[in-house]
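Only one protein chain is missing; all other protein chains are in place.
For clarity, chains are labelled A, B and C in written order, and residue numbers in each chain start from 1.
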Amino acid sequence: MSHISPIIWQFLVKWMTNFALFPPEASRLAPQMDALLFFLILVSLIGLTIVVLLVTSFSILYSKQRHPVAEQIEGSTLLEATWTIIPLGLFLVMFVWGALIYFRVYTPPANAMNIYVVGKQWMWKAEHPGGQHEINSLHVPTGRAIQLTLISQDVFHSFSIPAFRVKREAIPGRYTTVWFEATVPGTYHLFCTQYCGTNHSQMIGDIVVLTPEDYRKWLAGSTSGASLAQNGERLFASLSCAACHNTRPDARGPSLANVYGAKLALSSGGTVTADDAYLREAILNPSQHITQGYAPIMPTYQGQVSEEGIIALVEYIKNLNSDYRIQQTTNTVDLLPESEGKTAGQAPAAKVPAAQGGVKQ
Amino acid sequence: MSPVNTIVSLPDQSTARIPRVNYLNKENGLLSWLLTGDHKRIAILYLISITFFFFIGGALAGLIRLELLTPQADLMATDTYNKVFSMHGIIMIFFFLVPSVPATLGNFLIPLMIGAKDLALPKINLLSWYLYMAGGILAIYTMATGGVDTGWTFTTPLSTHYVNTNVLTTGLAVFIAGFSSIFTGLNFIVTIHKMRAPGMTWFKLPLFVWAHYAASILMVLGTPVLAIAIVLVALERTIGIGVFDPTKGGDPLLFQHLFWFYSHPAVYIMILPGMGVISEVISTFSRKRVFGYTAVAFSSVAIAVFGFFVWAHHMFIMGVSNYAVLVFSLLTMLVAVPSAIKIFNWTFTLYKGSITFETPMLYAFGFMGLFTIGGMTGVFLGTSGTDIHLTETYFIVAHFHFVMVGGMLMAFLAGIHFWWPKMTGRMYPEKISQLAAVVTFIGFNLTFFPQFILGMLGMPRRYASYPPEFQILNVFSTAGASILGVGYLLPVLYLVWSLKYGEIAGNNPWQATGLEWQIQSPPLTENFVVMPIMDHEAYDYEWLERQKVKEVASVG
Amino acid sequence: MSDSSAIAHGEQEAPHEEHPSYLRHHFESTEQQADASNFAMWLFLLTEVMFFGGLFTAYLIYRNWYYPAFVAGSHQLSIPLGGLNTLLLITSSFTMAMGVWCAETRRKSGLVLCLILTFILGLGFLGIKTIEYTEKFEKHHVPSWHYSLNSFLNPDSDKEARAAGDQPLPLDMARKTEVYFSLYFAMTGMHALHMIIGIAILGFMIFRARAGAYTAGHVTFVENFGLYWHFVDIIWIFLFPLLYLISRH
Partner (left out) sequence: MSEPREHEHHIVSPKIYGAILAALLVGTALTVWASYIDLGIFNPIIALAIACTKATLVVLFFMHVKYSTRLTKLAVFAGVFTFLILIGMTLSDYISRAWGTW
């Protein structure tokens, strides 16, 4: 709808946001969601107006004073077909339009920067790939597709950022993902929207959207020394994973280099793409995920590694994939604190393809 | 003769008397009520108990609104607030909305409308009231002894492992109330199939009966799935079986599948009987046959059938597969169509009618407006894309209150006023009740419309405290709630008053065509002295005119 | 005031002959009454179908997810006991059907005999179920009740698992047997609960049948109870292969 008149659109949204009737639009997706929302509101208003107008005018025209004797009418197939088919058509338009947006929100672009979020009663813990931890807040740069990989440690939570129009349930025992690309720097609400017990209403936080320069500064200022993958590497060593998962020819387990994103043939038949969810499952329930050609000897690590530990392991294994590492590096190089000097000049140029990558207007 | 702006025709008040023998005074004493098999007396028992639970739930709603007056959790602690909204939901849904119209008006009217002496299974009917009371008392008891803070949805694993409140007893209360609802529905289906008077074919049934038939199907087939889900939650909580427990390999989403398999059709259980009431009221006060009777009748059945196919739209963001989201979103769009058909058919029933504006009609107009808004906002949530932004916020809260309170409660009040003369033999006072209808409408909109905006802004539901910028809309909402409270208290007062001082209504104060209006008010215990024969269509006002002419002729 | 005969063309009921004592006032004929209560019973059975439907859904999902655990769990059950129970229940269904026939043809002693047989067969079923449950309890196969994975991690140490030739399950899969036994106890437990209720009603019916209550032409109660009993039988007909007979080769 925004193509009809950008000026009116801007005016409408700004005005409504200003009067606290509408949340600010701070992500690339928000205007697309709002276009559908305004379409729905428009259809509703028209529908409501038709009903109210008809009821009012009939009430006046055919009140008992004016129209003492009713005329019996059986019905009208034509009319009834009209108000069956028109709403049906409109609903189908909404369905298709809504489904398109739904896909967009839950299909992260391949080059998105991944941040892990763990929900627990009653806080959000965010793990940046660079090893930065945050509780109840999330710092993100503008102009960059950010993918969140969510999991809950206990009950259902829901990670909601109204200003970005995104929301995703954090489920116990399973990764879910959502992505966004922030456009306007500022501080926005983060809510847990799924009722999760006593302090549900305190499970809130701030989404801090920074310009790439500020984000770089923030990253540099809050680093914990080791990146997430490095933590994972340490854990990988302390759990002796490398005893089996190595590159020796007599290795008892498959090598994990380049395993992320690969299509694996399973010993139970069938193939599977090794994504985050698969890696997590393979650590916790290995016997259901045996790669073809290997014996089912891997023990389960359920109860031995925390969700954060698993995240570190998953990130480590992902970083063993050279494609992934290269892609993430090129993708985020201008954001890395140490690269400030050399990429400051070319950052805007590098940003454009990344920004255009995910979303087609 | 009669005033031009009303259809009410009452007998001469100086000579009129309540019939000497009727179901109310046939037998006396508390025991004659508690052991009755008479569907009309059971309906009255239900009416009293449902009103009681409505005001308990309403008081809890008042507490919620008061707490939300300020952004901080200052009136009560957050866990108290959680218990209050959980009990509000549980009581309102399982002990008010589900049984409201079916168990009171349906119980009273279905046998009368189809020309039967009673429901097919009077003892089961009484049993269902006792089950309802047992469940209700248990729910009140759990509330008094600490309450429950899972929300009415009992979401696992919160309800099984992470709260230490009275989940078991509340679950048991809901379980018992569920069986009460199953027995009511079962009784209606059997009655409508087997007890119709001669000549009462399916397409001569009042639409009220059709709507109850559709709702009963949902009660019978949906409720047991809720029962087994609750049993599994209870087993998981007590002995720790692992069906929903993610740490043991269970899937917590499975609980939601089972829960919503009932709880989505349950909203149709709640709204369909209300739609039945609206059909009767609109037809009577516009003196016209319902526009497209067949379409309205079949749309009820269509809603009931499609109602079983859409439950996962409550779970779009919860991690169901994206393919399932597509399917369920599409089916949700289909189930929205019959509701749209109904709204337009009612609207066109007014066309070329002869409309008067007594209280039931005002409530019916209120229903049409509010239900249209409630239904359209439902489409916002059935559209998978916008659901992401709007679900689990106050938009949801506003949406289902528009449907349930704006729709069902309006319909319930319309029905209570409409059939009050039949139930008691006396009229309610017209002016004050019209005022109550208007007050309710205004209060309702003031309460719940701001919540749509709150939801758009992203305010999550079930929050005891909230960011301060949402306060102004919450203040509006709380202010509206106080007006709404007055709107609901008024009917109780004047309806009780009318039991003694109301005008004598006579058989057919509204000049309506249903069989229930052709007998005395209040009816005899056995309803019909002679077996009625249905020899005219439903809503045949010309037949009614001919009847009057005949009566005059025979008297003259 | 006019009385309730306001419908001018109501037809005066034919002065009816003596009603049978069991015809309730609001029915026009015994046939209508029998029809109505029979239909009501069927509707009640529909709710029972949906009640068990939730359990079957859960079963199907987890069986697909954790097939090896379901196989190993199933091997812990005894086919002879389960098969015997199936025989008992099917036979009791037959005696119940014969009971209904006796009631329809007004054979009082035959009806009492059939009901007593059904009663005994039902008790036998529950007795065997108790033996099975006790065994599970002793082997710590009751979920959460000091649940033991021993039979699945070391099948050689376990009589049933050895007999079935089970391979040791990996730990993560062995843990999923708890899901199997959760469903086993939930499903057979709900079924047994229905049996207990049925047997209680049977006991009551035997007394009434001896007093001749069901052989005077009014057989609805026996018929409806028969429907209930057959339904419980049908549930078991599905439970037996689903729980006992997973991959026995």
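As a convention for this text, a contact is a pair of C-beta atoms (placed from the backbone, for glycine too) under 8 Å apart; a residue touches a chain by one contact, two chains touch by 3 or more.
In this text, all values refer to a predicted model and were calculated from it rather than measured experimentally.
K.L.:
Of the residues listed, B:24, B:163 or B:320, which one is in contact with the missing chain?
P.N.:
If we include the chain that is not displayed, B:320 is the one touching it.
K.L.:
Which residue from B:52, B:309 or B:476 sits in contact with the chain not drawn here?
P.N.:
From the options B:52, B:309 or B:476, the contact with the absent chain belongs to B:309.
K.L.:
For chain B, which positions touch the chain that isn't shown here?
P.N.:
Residue positions of chain B that touch the missing chain: 193-198, 217, 221, 225, 253-254, 257, 261, 308-309, 311-312, 320-324, 327.
K.L.:
If the hidden chain were put back, which residues of chain C would touch it?
P.N.:
Output for chain C: 28, 31-32, 34-35, 38-39, 42-43, 45-46, 49-50, 53-54, 56-57, 60-61, 64, 79, 83, 86-87, 90-91, 93-94, 96-98, 101, 104-105, 223, 226-227, 230-231, 233-234, 237-238, 240-242, 245-249.
In this section, only the chains that are shown with their structure count from here on.
K.L.:
Consider the two chain pairs A-B and A-C; indicate the one with the greater count of contacting C-beta pairs.
P.N.:
If we tally the contacting C-beta pairs, A-B comes out ahead.
K.L.:
Using the mean of all protein Cα atoms as the middle point, what chain has its own Cα mean nearest that point?
P.N.:
Central by C-alpha mean position: chain B.
K.L.:
Please tell me the distance, in whole Å, between the geometric centres of chain B and chain C computed from their C-alpha atoms.
P.N.:
Chain B and chain C have C-alpha centres separated by 35 Å.
K.L.:
What whole-number Å value describes the gap between the mean CA coordinates of chain A and chain C?
P.N.:
Chain centroid spacing, chain A to chain C, equals 47 Å.
K.L.:
What is the distance, in whole Å, between the centres of chain A and chain B, each centre taken as the mean of its C-alpha atoms?
P.N.:
For chain A versus chain B, the centre distance works out to 38 Å.
K.L.:
Listing for chain B: what residues touch at least two other chains?
P.N.:
As it turns out, chain B has no residue touching two or more other chains.
K.L.:
What positions in chain A touch 2 or more of the other chains?
P.N.:
As it turns out, chain A has no residue touching two or more other chains.
K.L.:
Report the residues of chain A in contact with chain C in the complex, numbered from low to high.
P.N.:
Against chain C, the touching part of chain A is residues 284-288, 296, 298-300, 302.
K.L.:
In their shared complex, at which residues does chain B touch chain A?
P.N.:
For this pair, the touching residues of chain B are 4-7, 73, 78-79, 82, 149, 151, 153, 155, 157-158, 161-163, 246-247, 252-253, 286-289, 291-295, 316-319, 322, 325-326, 329-330, 333-334, 336-337, 340-341, 343-345, 347-348, 350-357, 365, 368-369, 372-373, 376-377, 379-380, 382-389, 391-393, 453, 456-458, 460-467, 469, 472-473, 541-542.
K.L.:
Can you list the chain A residues touching chain B in their complex?
P.N.:
Those in contact with chain B are residues 20-23, 33, 36-37, 40, 43-44, 47-48, 51-52, 54-55, 58-59, 62-65, 67-76, 79-80, 83-84, 87-88, 91-92, 94-95, 97-106, 121, 154-156, 158, 160, 162-163, 165-169, 171-174, 176, 189, 191-202, 204.
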